[in-house]
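What follows is a set of notes on a single structure, which appears directly below.
The complex appears here without one of its protein chains, the remainder shown in place.
The first chain written gets the first letter, and so on, giving A and B; residue counts start at 1 in each chain.
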Amino acid sequence: MAEADAMNAAGAVEPRDVPSGETVLRLSDIELGFGGVKAINKVSFEVRKGEILAIIGPNGAGKSSMLNVINGFYKPQLGSITFKGETMRAMQPHHAAKNGIARTFQNIALFKGMSTLDNLMTGRMLKMKRNAFWQALYWGPAQREELVHREAVERIIDFLEIQAIRRTPVGRLPYGLQKRVELGRALAMEPDILLLDEPMAGMNVEEKEDMCRFVLEVNQEFGTTIVLIEHDMGVVMDISDRVVVLDHGVKIADGTPDQVRADQRVIDAYLGVSH
Amino acid sequence: MIYREAGQFKTSYAADQGIFPIRLDRMGMVALLLIAYLAIPAVANHYWLVSILVPFLVFSMAAIGLNILTGYAGQLSLGTGGFMACGAFAAYKLATAFPDLHIIIVLLLSGTITAAVGVLFGLPSLRIKGFYLAVATLAAQFFLIWMFNKFGWFNNYSPSGVISAPPMHLFGDIYITGPQSSPLVKYLFLLTFVAIMALAAKNLTRCKIGRSWMAIRDMDIAAEIIGIRPLWAKLSAFAVSSFYIGIAGATWAFIYTGSVEALAFDINRSFQVLFMIIIGGLGSILGSFLGAGFIVLLPIFLNNAPGLVGWHIPVDMLAHLEFMIFGALIIFFLIVEPHGLARLWTVAKEKLRLWPFPH
Partner (left out) sequence: MFFSWPFFFEVLIGGLLAGVMYSLVALGFVLIFKASGVFNFAQGAMVLFAALTLVGFINMGMPTAVAILITMAVMVALAYSIERVVLRPLVNQPPIILFMATIGITFFIDGFGQTLWGSDVYVLDIGIPTTPLFFGDILVNSFDLVAAAVAGLLVVVLAIFFQKTRVGRALRAVADDHQAAMSVGIPLRVIWVIVWSVAGLVALVAGIMWGSKLGVQFSLVLIALKALPVLILGGFTSIPGAIIGGLMIGAGEKLAEVFIGPFLAGAIEDWFAYMLALVVLLFRPQGLFGEKIIERV
């Protein structure tokens, strides 16, 4: 695909030097509570390179909290995280970003006062090196740096088909487009792992189809590992390689879509059988 | 000629990233500079230079500084007066301790010292937000003014507490401060200096550092998860902002008034600059100039307008009316256009670009 080649040329893709299926991220016995409430209770699972992993579960199951633990916004009280061979008690947001974890949010967390272009450029933040002095001059190295990143960002804009809203402040965009811009901002970070928190919530069928296409293309063409939370079971079963099911902060199933679909505890959790 | 961008094609991202991507804007800027450098010196009299243009430029600098902190980085500060005083007294100590230092060096150094003080008082912003931070900056305001007022070392033990700028050369035997300096020299120097500083500010705000400020302002959690360090983003905003405000304070003391006491930078000065950026436009360098111009001109207008139509309002009554009008304008702008005059200007341009077709 031409777009993929262009992304490759810009170095947007980590070369697939590790064979697919190797564990890149492992969460072990994670426990997280707020006051007396246990949001996550001894949950362990792993994320394998190049896969699409879906985390599903009823409301309040601890799905978003799990993502917050992965990228360091919440610090678990117990358990450990192993990422790229390094084991730690908790992730730091900055460390996560630097090591290639990007995410989108359930309730869109875009920079509303900035244009689409600036939002995506902000995603390139960690890749920019020039200091404030050169930036104040906007000349020489700083200008060249801006232009290099602008090119990379323009490729993402083309990929997501959002050329027309390049200069629009994102606060004025409709919901579906905001979700798309947020995906773009995460892609601008050229992540190894992309965490998507309900990327299709509140979308109509057409927008959902577009979003599915983007997610699959990102995964297949660029080899990005994807962890997503989604409520639409049709979407989950269609696009994910593996599914982790949480209920009340506990993991109740973990496997391929077919295995999970057949699991009695999953069926009970979704149909509300009392345990 | 009509305001249009149709037909102006850009063939590189460099051209598209320019400050004024539209040709007519570039021409307007050149025209503005020509007026500022040639027409105004030719026609402006002493009163205009001393009482309007010079304070306008000084206030513009302060407003740019506060706008970086409040408009771009979203950290509300009520300590502008304190930081201006810091710049003024730093410049005074530098100029009297090292009489050979050039005025530009003195200004830049006093800005740097103020930046350090600003970072110190910005430290609480790492843990507190919004109006909590506003109260914290009040501590800076009251503490700094008290300090400059109470300790003789800062004013070289002058009995009145007033500091006066020593006569300093700009180049050759042209004075920029002191009794021999001419208003025109002051105006042209400030114009150049402020224009360069404004350009630098504009560049910062459209680069990486500016985007990190806006990201922190708009959604600090998301910014952190993208890899922006809130510590670095907030403190750099405090540093750059205080740098500008400090230089504004130094130029106020040295070039605008020539001599000043700490109380000239009391809390009302902080509010005055805050009003400039609200009316001019939060998060806009152009707005800083518009707001400064508006707030400098409004009292002059209020003082003269009633007389022109034959009303005679007592002076103290005018002062109270000024308060009321300022208050009402602030509320008006916040309701009608929180982005101030600068946004009205942009909207007008967007309309004009499409005129006469509505879409």
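The rule we apply is simple: a contact is a pair of C-beta atoms (placed from the backbone, for glycine too) under 8 Å apart; a residue touches a chain by one contact, two chains touch by 3 or more.
All figures in this text were calculated on a predicted structure; none of them were measured in a lab.
**Student:** In the whole complex, not just what's shown, which of B:20, B:47, B:151 or B:232 touches the removed chain?
**Tutor:** In the complete complex, the chain left out is touched by residue B:151.
**Student:** Pick from B:26, B:320 or B:351: which residue touches the chain that isn't shown?
**Tutor:** Of the candidates B:26, B:320 or B:351, B:320 is in touch with the missing chain.
**Student:** Based on the whole complex, identify which of B:135, B:231, B:297 or B:348 touches the chain you can't see.
**Tutor:** B:135
**Student:** Of A:45, A:83 or A:105, which one is in contact with the hidden chain?
**Tutor:** A:105
**Student:** Pick out the residues on subunit B that sit against the missing chain.
**Tutor:** 74, 76, 123-124, 127-128, 130-132, 134-136, 138-139, 142-143, 145-146, 150-151, 221-222, 267, 271, 274, 278, 316-317, 320-331, 334-335, 338
The rule we apply is simple: only the chains that are shown with their structure count from here on.
**Student:** Measuring from the mean C-alpha position of subunit A to the mean C-alpha position of subunit B, what distance in angstrom results?
**Tutor:** From the centre of subunit A to the centre of subunit B is 41 Å.
**Student:** Where on subunit B is subunit A touching in the complex?
**Tutor:** 12-14, 17, 200-201, 203-204, 206-212, 214-215, 217-219, 221-229, 236, 240, 283
**Student:** Quick check: in the complex, which residue numbers of subunit A touch subunit B?
**Tutor:** For subunit A paired with subunit B, touching residues are 71-73, 93-94, 96-98, 102-103, 105, 109-114, 118, 121-123, 125-126, 128, 130, 132, 135-138, 142-143, 146-147, 150-151, 154, 185, 189.
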